[in-house]
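Excluded from the complex is one protein chain; the other protein chains are retained at their positions.
Let's look at subunit A:
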Amino acid sequence: MAEVHVIGQIVGASNFPSSTLFCKWAFHAGGAWKVVSGLKEGQTHIDNPEYGETTYWCHPVDIHFATRGVQGWPKIHFQVYHQDRFGRCEIYGYGFIHVPTTPGNHVLECVTWRPVGSMRDQINQFFLGGGPQLKNPDVVYSGQDRYRLQTETMGVIHLELNVILRNFHKFGVEY
């Protein structure tokens, strides 16, 4: 079986409306893929930056996959939340990114979006916080069932991932 190591960091986020943020992340891969060791999902700490608008999480990622095929190449999906002064959490963005298919060091940016509600919801959201969330978070990383959603642009998540591939040449896979 061919092996893939993904080693790196979820560095942080920028361009969100507020910078007191945390993020839940998870890997998703196709049926031919198996996680040999490492964490498949996690949650970062809540960072409240002192200087500037960039939130830093420095969250380590180290996962080892074994695979029988290249279909369903792993991707990471994210849910970014904002925690306000009162300790309430609201969704600030959904996003996903594929793990790069070439070995080496990659600096990546994952763009995010979040659903918007009706005019009334938006007024409520402006004064009270909160807002619509996805009932079914699969929509974040699948292309199906998206056409009815109305969304707005949110910030960017920064990642630095190192990819190590093993034994792909044996099976004639080129990269």
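By definition in this document, a residue touches a chain if its C-beta (ideal position, glycine included) is under 8 Å from a C-beta of that chain, and two chains touch if they have at least 3 such contacts; residues count from 1.
In the analysis below, contacts and distances are computed from a predicted model.
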Missing subunit (named according to UniProt) among the choices "Ribosomal RNA-processing protein 4", "MO25-like protein", "B9 domain-containing protein 1" or "Alpha-1,3-glucosyltransferase": "B9 domain-containing protein 1"
Absent-chain contact - pick from A:Gln43, A:Asn124 or A:Thr151: A:Gln43
Touch with the omitted chain, as defined above, among A:Gly69, A:Pro103, A:Gly117 or A:Pro132: A:Pro103
Residues of subunit A in contact with the chain not shown: 5, 7-9, 11-12, 22, 36-39, 42-51, 54-56, 58-62, 64, 102-105, 107, 158, 160, 162, 164-170, 175
